[in-house]
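A protein chain is absent from this complex, but the other protein chains hold their places.
Then we have chain A:
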Amino acid sequence: MLRQAAGHMRGLLARRASVAVTSSAVRMASQGHEVSETVDMSRPMYYDRADVPLPDKPYKDLLTDADKSLKQKEKGPWTQLSKEEKIALYRLMFCQTYPEMKQKTSEWKTVLGGIFFFLGFTGLVVWWQRIYVYPPLPKTFEGDSQAMQLKRMLDMRVNPVQGFAAKWDYEKGQWK
């Protein structure tokens, strides 16, 4: 999360920094019980971010002898390196290329699915509440009562100019 604070200052898309746990950063918790690899966050970390191209440390710290000899060859002219060697050097330094970093994920399907699922669940909860929690409707909602209320509103001349009673034809006793 330290990287997030620095990343916000960049002002670009906030991407979750994918922290690649390298072989050098693994520390198992003591006392024998199974714990996932902990990353020492107090040391420079590797991360793949499109807006921060060069992370604080190379991806691979512990080099095999072959890697070390390749690194020695890197000190000479780069024209003498083959394509495979150049790619190997890149992969020693970096975990993902830009296209790999920027791959579209299907996360949106999970998010949308989750939204619909919880909306549906909420709907079920509301339905249950409607049946088991809501009190019965007052008697004034019934048809006869509604008719009496309507007649009373017309008798009171509710909104006689432009609104309710204005639409009632009092001579003929019907709606205009």
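In this text, contacts are C-beta pairs under 8 Å (C-beta built on N, C-alpha and C of every residue); 3 or more make two chains touch, one makes a residue touch a chain; residues count from 1.
Definition applied: contacts and distances are computed from a predicted model.
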* Would you kindly match the missing chain to its UniProt protein name, picking from "Serine palmitoyltransferase small subunit B", "Signal peptidase complex subunit 3", "Cytochrome c oxidase subunit 5A, mitochondrial" or "Ubiquitin carboxyl-terminal hydrolase"? => "Cytochrome c oxidase subunit 5A, mitochondrial"
* Structure fact -> Only one of A:K102, A:K151 or A:K167 touches the unshown chain, namely A:K102
* To do: Check each of A:S42, A:T79 or A:Q174 against the chain that is not shown and name the one that touches it.
  => A:T79
* Asked: Going by the touch rule given at the top, which residues of chain A touch the chain that is not shown?
  -> 9-12, 50-56, 58, 74-75, 77-81, 83, 86-87, 89-90, 92-94, 97-100, 102-103
